[in-house]
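Mind looking over this structure? Questions follow.
The complex appears here minus one protein chain, its other protein chains still in place.
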Amino acid sequence: MSGHVVPLRIYFGIFAALMLLTAATVWAAFQDFGILNTVVALGIAILKATLVILYFMHVRYSSGLVRISAVIGFVFLVLLIGYVAADVASRGWMPAPAPIQSAPLH
Amino acid sequence: MILFGFNLLPAQASTAALSVDLVYLYIVAVTVFFTALIYGLVMFFSIKYRRRSESERPKPIEGNHLLEIIWIAVPLVIVLTMFAAGTIVYFYIFHPPKDGIQMYGVGKQWMWKFQHPDGRREINDLHVPMGTPVKITLTSEDVIHSFYVPAFRVKTDVVPGRYVQTWFEATKPGEYHLFCAEYCGTEHSRMIGKVIVMKPEDYAKWLSGQDVSSTGPKLSMVERGAKIFQDMRCATCHAPGTAAGLGPKLEGIYGHDVALEGGQTVKVDDGYLRESILLPTKRIVKGYQPLMPTYQGQISEEDVLSVVAYVKSLTPQAAPADAVAGGTPSDAAATAGTAKD
Amino acid sequence: MQTQKKPSYLSADHTIGSWLLTQDHKRIAIMYLVAVTLFFLIGSILALLIRLELLTPAGDLLQSESYNRVFTGHGVVMVFLFLIPGIPAVFGNFLVPIMIGARDMAFPKINLASFYVFLAGGVMILSAIVFGGLDTGWTFYTPYSSSYATGRVTIGALGAFTVGFSSIMTGLNFLVTIHKMRAPGLTWFRLPLFIWAHYATALIMVLGTPVVAIAIVMVALEHLFGFGFFDPTKGGDPVLFQHLFWFYSHPAVYIMILPAMGVISELIACFSRKRIFGYKLVAFSSLGIAIIGFLIWGHHMFVSGQSAYAGLVFSLITYIVAIPSAVKAFNWTATLYRSSVSWKTPMMYVIGFMGLFAIGGLTGLFCANLAVDVHIHDTYFIVAHFHYIMVGGTIMGYLGALHFWWPKMTGRMYSEAWARLSAIFVFFGFNLTFFPQFLLGYLGMPRRYHFYPEEFQFLNIMSTAGASLLGLGYLFPIFYLMWSLKKGEQAPANPWTAKGLEWETTSPPPTTNFDKTPVVTEEAYAYEK
Partner (left out) sequence: MSHSAKPGETYYAHQFEDAAQSHESITLGMWIFLITEVMFFGGLFAAYTIYRAQYSAAFDEGSHMLDITLGCFNTVVLILSSLTMALAVRCAQLGKMTGALFNMVLTLGLGTVFLGVKAVEYTAKFQHGLVPGPNFAPHGVHSFGLELYYSLYFALTGMHAVHMIIGAVILMVIIGLTAKGKINKTYNSPIEIFGLYWHFVDIVWIFLFPLLYLLGRH
């Protein structure tokens, strides 16, 4: 029939994994890894999102075209955020004029 | 460059003008050449091979890899040379020099307010000396404006909430247009002015002339900043010269890095000083409580510029002249006039 | 091979409902044609008002508010209601299914919905202009648009949001139709270049439009409820709005020019009876423009407070995106070598396009240059550059397409003499209007100025004279094309003996395009057969 039918145990397995990862991300939030906290939180979120995309949305069993369209959205999103963050971060680099005092001229 | 009675290039009245024009003329040459090449060939082929009879069946030409490579490589090289020329001019010419006068400007909906370092204030007009680099720090009180002097080939958007830096060195005396180039509302086209370039001696004479615009004694920016520093009772926490009061001491910090709460460090420049005045709890110096109230809305952008100039003067600079100009804070406080302009 | 006379899509049904609720991509295209032409006329009237105002240095025709509303209206109507939908919605909708041998678009209902969403957006924008006016410029820069603008910014901006949604629907329809519904034997490299161009355009529509949609929603939220996204007094960064806006709006200028390039490829092949020189390269350069087009939006922000190093990267990649356009121009020119060129009206528009697109494309190199852009940003040089691309490129392509496929769409021929005369008027009127603006730009006259210093007056007078000639040139087609609908002679199935599936069915084609799905055996543009 239309599309690949996924066996029940895979659905429940993925659901359990998602629950586990939710617990993990909440636990990790209260530990102090310094800057790593953001990386861990985002990593777990990406992992959960990939699981949902691959199994619940059947991308794992779909044609190449669907796989590309599943990925391309995130690629352009990373491009947007990366470029804007790079600009904001590098705004201070242009060497501002060396600090000189006012009114040298009399 | 004069052609048919009107000129094609605006006056070249700054050091940057010539190099920008040279890059411009180089690209014009490339444009004229390729337009003539493409359009000439199109017209030539269309006329030479115009259809004589409906039964003509020209031989198909699939393509030619060599030609394709040529007209990818050659344009690529040409555009990269344009990129190189533009970037070199941009980074070297637009690199602000060490010396020169520091001026301040505030864009407000539909007028420009300039301040000379000695406190002289002007609306829409800006007198500058010839031959010395003029650095101008700009901010806006409402929307985005753009400080544009075509004769100097200089333009920078004046973004509210931030300091923006640009500089030029005028080379020809005269009056040049000053435009606002970023659409800023109803009177956008009225937000124009004049940049009057004068010989250094005329400029000095003009500076010492009667400053008609502000009442009360002519205070330099630093002196005015000191007065505001007192009036706004900044001294209660940042008392100059005393040990660590409630607020961090302000002497000797300008231009150096300062450690912040949460581990980062920040270079104390004009922008950080302005931000600490208007948004104090944004980045707090290490070891201090976030007690400072925000002055947002109680102090105008010009006064912020004066206070920033005053705080900068608290840091002894290499150039001895500044010590004289800045004067020790106590002198400035003593001469503080009562009239608040 | 004229089978029994099947009713054409026009004569299949004459009730109002059969038109307004149609799912036939051809009828939707005709409805788009009517709506888009109407919006073009409104935009042109606003343009003439601007040119009349700028005839004299003093602002004596309109007050400042109304002048700001006129140029904003001209910008918003022309960009969102004519140039972006223009060729894709009219000719793309009509021809993409026929050219690939399909019966209809993949999602006919979404296609009809896109038309009504487009109309709703158009009505919102026009109501914003009429009642109280939109005076932020078509770029809606904050904090002016979110905190200071007085006019109907929210309705105007949400109108642009709605039209963007219609553009997403069209793009989605094209992508699925081109991928999934090609006739047997029609491999990717046998597709007409018109299809390649619309595929690349659809990619941009789908990937870019949502970002400007969310930027507009954020401006509306800030304008209505005081959310502090771009408000500097609340910590927001106005330059962030410019990033989100130009992330879409630069690729949007490729949405405007790529379909015109597709049209030019078709027209050049037909009227020079030759294959396009280097077909694969021209096809891939459409994709190249679409993809690289997403990496270069920062060249609109060189002086806006963006960091110098980000400007460096944007300038470099902007120069690289010029290469695919140059490749196209050279390949089109090479196609004409040893060909048999017939100077019919569509070909006149192509020859006009070649010259104007060359100038338009090459003047882009000035704007990509860090040093020169500091001087010419937000001056009339920029206005001239994008008008050479949009009016010299897209509108010449649009008129060429209109004159090329008019017999196929309406089954009528138009008078060749009048059509050629109007093409000449358009070409010379255009050059007289916009070439002086290059000089004005470099002399330093800023854009969006209600009045200007006296020394710029001579060039402005030339520009206004050109504008009236150009306006005349655009009026002619309305008359002789309407006339052709009634009295034009019946058009044969293939009046230009052109190659392509759309010429193998009758003109105007039946509702289901083909009696049976065609099988494609030969290469694209096999004119030698």
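For reference, chains read A, B and C in written order, and residue numbers begin at 1 within each chain.
Criterion: a residue touches a chain if its C-beta (ideal position, glycine included) is under 8 Å from a C-beta of that chain, and two chains touch if they have at least 3 such contacts.
Predicted model only: the values in this text are computed from it and were never measured.
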{"item": "Displayed chains contacted by the hidden chain, counting the whole assembly", "value": "A, B, C"}
{"item": "Contact residue for the chain not shown (choose from C:30, C:54, C:70 or C:106)", "value": "C:106"}
{"item": "Hidden partner chain, residues of subunit B it touches", "value": "261-262, 279, 281-282, 284, 290, 294"}
{"item": "Contacts of subunit A with the absent chain, listed as residue ranges", "value": "1-3, 5-6, 8, 11-12, 15, 18-19, 22, 25-26, 29-33, 37-38, 41-42, 44-45, 48-49, 52-53, 55-57, 62-63, 65-66, 69-70, 72-74, 76-77, 80-81, 84-85, 88-89"}
{"item": "For subunit C, residues in touch with the removed chain", "value": "102-108, 110, 168, 171-172, 175-176, 179-181, 206-211, 213-215, 217-218, 221-222, 225-229, 234-237, 240, 243-244, 517"}
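Methods note: only the chains that are shown with their structure count from here on.
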{"item": "Innermost chain, taking as reference the mean of every protein Cα atom displayed", "value": "C"}
{"item": "Interchain centroid distance [CA atoms averaged], subunit A/subunit B, Å", "value": "37"}
{"item": "Multi-partner residues of subunit C (each touching 2 or more other chains)", "value": "237, 239, 305, 308"}
{"item": "Touch list for subunit C against partner subunit A, complex", "value": "179, 207, 211, 237, 239-240, 243, 247, 294-295, 298, 305-310, 313"}
{"item": "Partner subunit C, residues of subunit B touching it in the complex", "value": "6-10, 19-20, 23-24, 27, 30-31, 34-35, 38-39, 41-43, 45-46, 49-52, 54, 56-64, 67-68, 71-72, 75-76, 79-80, 82-83, 85-87, 89-91, 93-94, 109, 142-144, 146, 148, 150-151, 153-157, 159-162, 164, 177, 179-190, 279, 282, 296"}
{"item": "Residues on subunit A engaged by subunit C in the complex (per definition of touch)", "value": "65, 72-73, 76, 79-80, 83-84, 86-94"}
